[in-house]
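All protein chains of the complex are present and in place, except for one that has been dropped.
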Amino acid sequence: MKLITAVVKPFKLEDVKRAVEEQGVHGMTVTEASGFGRQRGHTEVYRGAEYTVDLVPKVRIEFVVDDADVPRVIDAVVGSAHTGKIGDGKVWVTPVESIIRVRTGEQGPEAL
Amino acid sequence: MKLITAVVKPFKLEDVKRAVEEQGVHGMTVTEASGFGRQRGHTEVYRGAEYTVDLVPKVRIEFVVDDADVPRVIDAVVGSAHTGKIGDGKVWVTPVESIIRVRTGEQGPEAL
Amino acid sequence: MKLITAVVKPFKLEDVKRAVEEQGVHGMTVTEASGFGRQRGHTEVYRGAEYTVDLVPKVRIEFVVDDADVPRVIDAVVGSAHTGKIGDGKVWVTPVESIIRVRTGEQGPEAL
Amino acid sequence: MEPVLDTGTTAWLLVSTALVFIMIPGLAFFYGGMNRSKSVLNMLMMVIASTFVVGILWIAYGYSMAYGSTTGNFVGSFTDYFGVTQAISVGGDGFPPMVDVAFQAMFACLTVGLIAGAVADRMKFGAWLIFAGVWASLVYFPVAHWVWGDGWIGQLNIGGAEVIDFAGGTAVHINAGAAALVLVIVLGKRLGWPRMPMRPHNLTMVMLGAGLLWFGWFGFNAGSAYAADGVAALAATNTLVATCGGGLAWLLVERLRDGHATSLGAASGIVAGLVAITPACANVTPLVAVLIGAVAGVLCALAVTLKYRLGYDDSFDVVGVHLVGGLVGTLMLGFVATDVFGDGASVGLFAGGGFSLLTVQAIAAGGVLIYSFVIAGIVALVLKAVMGIRVSAEDETSGVDLALHAENAYDIVESGGGGAFAGIGKGSIDREDG
Amino acid sequence: MEPVLDTGTTAWLLVSTALVFIMIPGLAFFYGGMNRSKSVLNMLMMVIASTFVVGILWIAYGYSMAYGSTTGNFVGSFTDYFGVTQAISVGGDGFPPMVDVAFQAMFACLTVGLIAGAVADRMKFGAWLIFAGVWASLVYFPVAHWVWGDGWIGQLNIGGAEVIDFAGGTAVHINAGAAALVLVIVLGKRLGWPRMPMRPHNLTMVMLGAGLLWFGWFGFNAGSAYAADGVAALAATNTLVATCGGGLAWLLVERLRDGHATSLGAASGIVAGLVAITPACANVTPLVAVLIGAVAGVLCALAVTLKYRLGYDDSFDVVGVHLVGGLVGTLMLGFVATDVFGDGASVGLFAGGGFSLLTVQAIAAGGVLIYSFVIAGIVALVLKAVMGIRVSAEDETSGVDLALHAENAYDIVESGGGGAFAGIGKGSIDREDG
Partner (left out) sequence: MEPVLDTGTTAWLLVSTALVFIMIPGLAFFYGGMNRSKSVLNMLMMVIASTFVVGILWIAYGYSMAYGSTTGNFVGSFTDYFGVTQAISVGGDGFPPMVDVAFQAMFACLTVGLIAGAVADRMKFGAWLIFAGVWASLVYFPVAHWVWGDGWIGQLNIGGAEVIDFAGGTAVHINAGAAALVLVIVLGKRLGWPRMPMRPHNLTMVMLGAGLLWFGWFGFNAGSAYAADGVAALAATNTLVATCGGGLAWLLVERLRDGHATSLGAASGIVAGLVAITPACANVTPLVAVLIGAVAGVLCALAVTLKYRLGYDDSFDVVGVHLVGGLVGTLMLGFVATDVFGDGASVGLFAGGGFSLLTVQAIAAGGVLIYSFVIAGIVALVLKAVMGIRVSAEDETSGVDLALHAENAYDIVESGGGGAFAGIGKGSIDREDG
């Protein structure tokens, strides 16, 4: 099993959710985050003053999925979160050794 | 060492905390999250109108623990977070290669 | 590739950011968190009453970095987040199997 | 005899002016709290900036159109009080005319602001401001003349019954409600409505707004007595208790229909009660005022779900609360109005007045409703054709606060202690997201 | 001579009515900010909805019980002013009686609302509303008669000294404080109290509440002069400066005791000063008013920790601030009251009046304290037996806002820009959690 972590632009959350649902993903966990990357250095004007923005709002989405589903889910996320503009985000994959559903105690793929 | 990530119902946080403390867990890190899973599809009435709820509030708890403690901690979490109703959450385990305590620079089990 | 997760005191975020930038880290993702550790048990007085504080505010920072950069980045984080007082936080490392840049679809080190 | 200044009445009108003023921010918060957090500032801005516009138009020519010498009982002279310099005087007969200018200015600004609650999240800011100015000029100023100036509604008399619209159930609430209805029909629904819940982002703000509205409404209603006397006192008492009735009734409906009495319901019931008692507050006894409020509470609580059945996205229920509540108060007078002060006021059916009062009330309400609906609809259609009145889907999705005003309302770091995020950019603008 | 309407006084009473009204939302915010964020709406609802109930009861029979012809100096006639139609008139002797109905209605609603601060997070909403209505009927209306009607406290005279309770230290604050004390004893502690900190979730809201309370208190105190004259002016000045004294004193206590002067302390000191000067504001000079406020600031700051020692969970210190502050002002008058206007008012010990004034003040305070405590206790016990007054532990844990009102106060997405969470369900209800 794998954990896919995606950091994407907040307004893309709905789209990503719909895209992965179509791939049969049954669940995900979302947190609000702030991101720092190449977008850094971008300047803004407010009340007549300029300043540099470092951290921009992102959402961080986690999916635990079966190994076999990883490529499809990644494609769905990348496809739906893509705008082509800087700051679109990252998706990374880490190994998961086990997973349990709290409600039932089921383990492994059944827990998803 | 392992990282145990638990996504549970917010009002269970206190119970989980107490349960893992009894297992000798020395620390944890908590973030507010929103969850999407089988609970999705559930409908609500507000101001006379019905709508579907997708994301429901959860807390996401991380414990870095010794390999040997993993089963006990998982049992404590699952036991204390359990309500038997849909949306109770998930617990998953990922490998940790190293850990450092910032205050002292200690590494490995001593850092916990 | 590795994922470095650092949980540090909130007011150290700026310092950590600067320190890792000097190590050439190109990006990071930050979430607000609450921590529970040895700091627990600490008591406070408010409105004439004493009570124990369990969860204290932290920030949780994630860096995906090349394997080779891990030690340097950890040193930078530990060095910059250090105050020597209890509650300074932890840094842990987990393996990453792949990473993709959403904007371009680049994979691996190029995605960083 | 020389005109005598009544300083007590003048003091009361000055205060009432300030009280009605605070309803404007009150309204902004009442609506703003119902927004999602990505569009609350835009709502505050719509209400405040339309006040900027209408306040200036009012002293330029609005007061003159409302209170100047009449042209065919339709509209007052544009120039009689142009710039309101003619109203400047130290004294006055009872009160200086300028205090009436200020007092009524607040009514004009507030009435226009009411409409904003219907168009949350999706209207172009510039188009809103133009709509506000044009609607005030073509609809509100004439209708104020109809009701309070020398206009046809004030002149109506059927079988001795004359229209009762003490503080503006018709001129303010039905008027604004009708305009809101047609404006949202032209504007269209919010993206995702009604599928997405779009619940209030800050119910304490809604409550603050309701509290300020209720507070200011004492000036709105009791100030409309144009005297510091027992009429004002009755209006104040009725303003309190009708609202109690409205709030309680709305909560009961929710408890029975949805299972829970909500704070949004309490706030809405307050406003429904206030709206309904507005035309009626000097023409019924307090227990009847409770009844009027309660009926409005029930009917408005039911009416706010109409939009789901009929499919117009009146975002914060301007129609369901102001149009319906205004009709409740205006028409109930036809039944329950009594001659409380024994000065020969028109009375309703139950007080032996027959159907005459009900008839004139219905004519007044219907006349204003249709006029406002038609003119507002034409204005909206013209603006839509000429400049567009709706923001892009992208701006609507990412939020009009950011898109139109380059701001997010909140940058609250609850951990506080570290100030980690504060001002580093979290509250700032991710322009590439647009 | 025909009764003459004083429009200035009438205007001032109309305004004071509105000013006391705004104390109700002010109180709701003062308390609501101290809640945890999972129960703020319930606090707003308790204060607002008890106002709905008490407002209606007041005009139905409350005013009559307070100001109707007396039965044994204990309670006024139920019917003299039933429905308050008897108070309707255009003019009046000085002011129209109806303005007194409205002004005093606010006192009744506010006094009941004060009690809500003690029972945060855990009382059944329906039980609260019934308690509010019954306590108002059995305690507040009679006590108002005792103090301001033809009741025994107004009649007390020992050695020429008569009770001074200008704006209601006894009738309002001691009265509400005593009821709050017994109600929380019957109701029990919040789960986790006092182990869990349960700190205020929004101190800016507490400050807003304190600001609105202070603002409205000018009407509460200076309006109680029932005239727009120098007595009202002195009351207003004292209302300002006693509060300055109370705020400063509380901050000093905190600085010395806890190390930091807090904003919760500033807000509490404001209220303590206001409470203490309420009975006294027309009977002392401004510098003495500062002293009264400062003494109240110190004593209340110390008193709010009593609950930890005695073990009653008076959540937001209704006892520590209103009961104690009310006693401070009422009893200090026995020492420092002077005949400021030279009209023969009772004076205290330091002005050569001996112990007479202190004695009557103590009798009045004690009488109201005991009566309110006993009756409120009986009402609470009966309600507890009959219907239960406390929510389930599950509802209390997950939060009464959600459990009772199906709402969360806030759904704020600070990142704003994306509107990712807004309205998708984060602010919505996870019903399974219950």
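Note that the chains take the letters A, B, C, D and E in the order they are written out, and that residue 1 is the start of every chain.
Here is the rule we use: contacts are C-beta pairs under 8 Å (C-beta built on N, C-alpha and C of every residue); 3 or more make two chains touch, one makes a residue touch a chain.
Quantities reported herein were computed from a predicted structural model and do not represent experimental measurements.
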Option from E:G62, E:G169 or E:G245 whose C-beta touches the chain left out: E:G245
Among E:F103, E:Y312 or E:Y410, which one touches the chain that has been omitted from the display? E:Y410
For a quick check of understanding: of D:V75, D:A171 or D:L404, which residue touches the chain that isn't displayed? D:L404
Even though one chain is not shown, chain E touches it at residues 6-9, 11-12, 15, 19, 36-38, 192, 196-204, 207-208, 210-212, 214-215, 218-219, 222, 227-234, 236-237, 240-241, 243-245, 247-248, 251, 258-264, 266, 270, 285-287, 290, 340-341, 343, 397-399, 401-402, 408-412, 426-427, 429-430, 433
Contacts from chain C to the absent chain lie at residues 9-11, 34, 39, 42, 44, 46, 53-57, 83, 85-87
Residue positions on chain A contacting the omitted chain are 44-49, 51-53
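By definition in this document, only the chains that are shown with their structure count from here on.
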Same or different interface residues for chain A and chain B, judged by whether over half of the residue numbers are used by both? different
Reference chain B; chain at largest CA-centroid distance: D
If you average the CA atoms of chain A and of chain D, how far apart do the two points sit, in angstrom? 44
Whole-Å distance, C-alpha centre of chain D to that of chain E, is 32
Approximately how many whole Å separate the CA-defined centres of chain C and chain D? 51
Multi-chain contacts only, two chains or more: what residues does chain D have there? 196-197, 199, 258-259, 262, 264, 397-398, 421, 424, 426, 429-430, 433
Touching at least two other chains at once: which residues of chain A meet that condition? 9-11, 30-32, 34, 54-58, 83, 85-87, 94-95
